[in-house]
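Excluded from the complex is one protein chain; the other protein chains are retained at their positions.
Labels A, B and C are assigned to the chains in the order they are written; within every chain, residues are numbered from 1.
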Amino acid sequence: MARSAVPAAAPDVAALRDRARIIRRHIVEMLHEAASGHPGGSLSAVEVVTALYFGGILRHDPENPEWPERDRFVLSKGHGVPVQYAALAMAGYFPVDELRTLRKIDSRLQGHPVLGTAPGIEASTGSLGQGLSIGLGMALAARLDDMDSRVFVLLGDGECQEGQVWEAAMAAGHHRPANLIAIVDYNKFQLDGAIEDIIGLEPLAAKWESMGWKTREIDGHDMQQVVDALEWSTQAGEPVCIIAHTVKGKGVSFMEGDNAYHGVAPSNEELPRALSELERGDPEEENARALGSADVLDRAEASIDASAESNGKGGGR
Amino acid sequence: MARSAVPAAAPDVAALRDRARIIRRHIVEMLHEAASGHPGGSLSAVEVVTALYFGGILRHDPENPEWPERDRFVLSKGHGVPVQYAALAMAGYFPVDELRTLRKIDSRLQGHPVLGTAPGIEASTGSLGQGLSIGLGMALAARLDDMDSRVFVLLGDGECQEGQVWEAAMAAGHHRPANLIAIVDYNKFQLDGAIEDIIGLEPLAAKWESMGWKTREIDGHDMQQVVDALEWSTQAGEPVCIIAHTVKGKGVSFMEGDNAYHGVAPSNEELPRALSELERGDPEEENARALGSADVLDRAEASIDASAESNGKGGGR
Amino acid sequence: MNHLYPGRTFGKATRDAYGEALRDLGRDHEEIVVLDADLAKSTKSATFGEAFPDRFFNVGIQEANLVGMAGGMASSGKVPFISSFAAFVILKGFDQLRMAVSYPKLNVKVIGSHGGISIGEDGASQQSVEDVALACALPDFVVCVPSDEHQMRAVVKAAFEHHGPVYIRSGRPKAPLVYDTTPEFAFGKAATLRDGSDLTIIANGLLVAAALIAAERLAEDGIEARVVDMACVKPLDEDAVRSAAEDTGAIVVAEEHLLHGGLGARVAQAVATSHPVPMEFVGLDDTYAESGDPAGLMEKYGLTWKEVDAAARRVLSRRTAGAAR
Partner (left out) sequence: MNHLYPGRTFGKATRDAYGEALRDLGRDHEEIVVLDADLAKSTKSATFGEAFPDRFFNVGIQEANLVGMAGGMASSGKVPFISSFAAFVILKGFDQLRMAVSYPKLNVKVIGSHGGISIGEDGASQQSVEDVALACALPDFVVCVPSDEHQMRAVVKAAFEHHGPVYIRSGRPKAPLVYDTTPEFAFGKAATLRDGSDLTIIANGLLVAAALIAAERLAEDGIEARVVDMACVKPLDEDAVRSAAEDTGAIVVAEEHLLHGGLGARVAQAVATSHPVPMEFVGLDDTYAESGDPAGLMEKYGLTWKEVDAAARRVLSRRTAGAAR
């Protein structure tokens, strides 16, 4: 995370997994404290965000958040911001304690990211569909200035239904900045239910490719795959989209794939359960889970089927 | 054009070509009279519109424009409306004489289509990108009512840069109405210049296919190909996109591929030249031109190259 | 939010009443179709969707397409009720509302839920503070901001009976009751909830209950305020505005909206063209709000009975000063 142009050494994937676990703890704790917010889509993005901030990918400087030559991370799916706040706090942008102020009056930690409030936030989002355009603007600005800053934009899968995403994708496919990387958190759910029941996205890679992007599909919870894909993305020399297959609510068993937790914070009873699951940070065990990419996808599909039946819960806003 | 569910006989392609020629005459005359408007994109769409209205494709009834079971034609690229007005007048929706009122105060023939003014207009357009959503709404409404009305939506190629087009495309790919047909008037130019210089669309068919549409590419000036594709489209049983390769300004030599005529009406000097070219309606000769689909594409490319140099002209608004 | 409305009973959120009223209408009217953009559980259009799945379309996160589809359905004879958060359906669908609904005067009802800042913790990106300004800029649209669940039911019924475009703002939190039962309601007609001769408070949405409380406090000091529920912002009840000006000589307008382009601006124009009197405005002054609990936000951004009360005293002292000159 230092201001080094090249990461010193290959990232320590086991250490990253441990950090991911701690970030998950911060997420459930801060959402419980706020008594509102979006656990599902925060938890599904943990590995991607952890790898970016702590895997030597993002060149940034917590001491100097406005360092002009930094890489940018734009969280287009703004409701997932707890994962970014956790990462920023752990990286030193602000005290970890401040996480408790999430969503409270006068806090710098707004419910959706706001540029100019918490240091490290690069764009105001929360109205879905806008981040890739902003990222494209940043990428082209860097190119104009001959800076090699890279811009990473994290999108939701439901968010990919917004037309503006495809405007930006098409425009980037035309201008071909070598420093723009989109990542889709493909957790198979949106607010009202399963993506495939509302507006399916498949074939998703073909959509991005038809817009002129190079794509790669990964298991978004396999830290090694995440790190590799991100490293590859910075070398591609053209716009790249990483489609990260993930599980909504990942890491908290009762939230995994239960879309009721899209926008409902853990209750007083749920918090200790969630935390105790995230305590068992047995690296071996986590390793085994993270490697099970086929398993992850199976589970996502199973949960899609399940949700088709039980749509009594969910939403919460 | 009668209220028959099945066209009586195979359309007479030679007669359609002649009608197309007359429609072109109406276009240049009405634009000259209005002294403003968009010749280029009106002329490129003539064969498609002629085939729809006069080739037994569109089931409609000029005596009863609101016949609930009619097929709908939505001109999403609203600035091309002169071609539709000409077709509607010739089909009997209103007197051909009324074409002279185009763009004048109190006229039913607004500069862009307005639902509720001229009979036969199905949607208000002119702000690009909206027609496919409207058409999808119509297609689903017909499906709800168990009507087999079909909806044809004509889009500009530049218009396909709008995100809303891809929202509607994705939504249609999901809902899969069997009665929705998109046609792209792929004339290779938008307002400020060549598509490929501003935001290229290739691979265009792949974009539509990735959204779940069946596609077919045709020479949009070859009347036989146009008629065949439209007939095929009504049988496809799923959303279909016809990509019609065309030449902007088609039929008026000095307008063909010269994007200065995107939005500039023919002058007093140009009108007779244009009309005399459209007079020579020698069917043999027209046939030969229309068949030259390779030639058409070559010409389009040549004109793109040309425009890259001479961007002094154009626009006009 | 109870402490902000001392002495008032709370009913349902207007969004809940909306969902129920819509489902009830749906029983008798096959032509009603409902569309939502991945917020059906929040806007409560899901209440209709569960009852009539065939006539319910969740179009995903595509507000522009949502509006366009509704236009196409309306021109084919359907009566679409479409919803999302106010901040999305009006702000991302504006040009589509213009072209596909307002300009052709089609029969589409637009419901923007989670209006205002009282939605709380989600913060500014989800809080609509400008939906009324935008909706009123759509010619031929009727625009309403109901104050409680009972009035919402009346507004939904009126919207269905009116042939043409209507915008209704609904709210997320439970709303203090203003009415005991479904009131009489017509577009362009305000409801006088309390009479008074010293000044008039015109309000809508949550500010109506705040206005009633303020009026009680003012009465304790011998100031008699008329309170008018102007749920229908467009068309405005110009007669009610004129009488307020003529009879009471001072007007306060209060709303959960930017000062720009909302109820206050429209009343100000009506007052200026009929019978000019001093006015004060309660609303948001060129600012978004932020994350926080609903009550805390309403207090921080000055949208409680206290600001209405203060505005009333301000406008009265201005009137007196004016008269003295």
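Just so it is clear, contacts are C-beta pairs under 8 Å (C-beta built on N, C-alpha and C of every residue); 3 or more make two chains touch, one makes a residue touch a chain.
Given the structure is predicted, the values throughout are model-derived calculations rather than measurements.
Asks: Taking the full complex into account, find the residue in C:46, C:159 or C:259 that is in contact with the omitted chain.
Replies: Looking across C:46, C:159 or C:259, the contact with the absent chain belongs to C:259.
Asks: From the list B:20, B:128 or B:278, which touches the chain that is not on show?
Replies: Spelled out, the listed residue whose C-beta touches the missing chain is B:128.
Asks: With the full complex in mind, choose from A:50, A:107, A:130 or A:246 the residue touching the hidden chain.
Replies: A:130
Asks: Which of C:81, C:103 or C:305 touches the chain that is not shown?
Replies: Among C:81, C:103 or C:305, only C:103 touches the chain that is not shown.
Asks: Residues of subunit B in contact with the chain that isn't shown?
Replies: 34-37, 78, 102-107, 109-112, 114, 124-129, 158-159, 161-163, 190-193, 198-199, 314-317
Asks: Touching the hidden chain in the full complex, which residues of subunit A are there? Just list them.
Replies: The missing chain touches subunit A at positions 68, 74, 114-116, 122-127, 129-142, 144-145, 151, 163-164, 167-168, 170-171, 174.
Asks: What residue numbers in subunit C mark contact with the hidden partner chain?
Replies: Answer for subunit C: residues 87-88, 91-92, 94-95, 98-99, 103, 124-125, 130, 133-134, 136-140, 234, 251, 258-261, 264-266, 268-269, 271-273, 276-281, 286-288 touch the chain left out.
The rule we apply is simple: only the chains that are shown with their structure count from here on.
Asks: Hey, what chains does subunit A share as contacts with subunit B?
Replies: C
Asks: So which chain is farthest from subunit C, going by the mean of the CA atoms in each chain?
Replies: The most distant chain relative to subunit C turns out to be B.
Asks: Determine the centre-to-centre distance between subunit B and subunit C, using the mean Cα coordinates as centres, and give it in whole Å.
Replies: Each chain reduced to its C-alpha mean, subunit B and subunit C end up 43 Å apart.
Asks: Please tell me the distance, in whole Å, between the geometric centres of subunit A and subunit C computed from their C-alpha atoms.
Replies: Their C-alpha centroids are separated by 36 Å.
Asks: If a residue has to touch 2 or more other chains to count, which residues of subunit A qualify?
Replies: Touching at least two other chains: 161-163, 198-199.
Asks: Can you tell me which residues of subunit C touch two or more of the remaining chains?
Replies: 59-60, 62, 64-65
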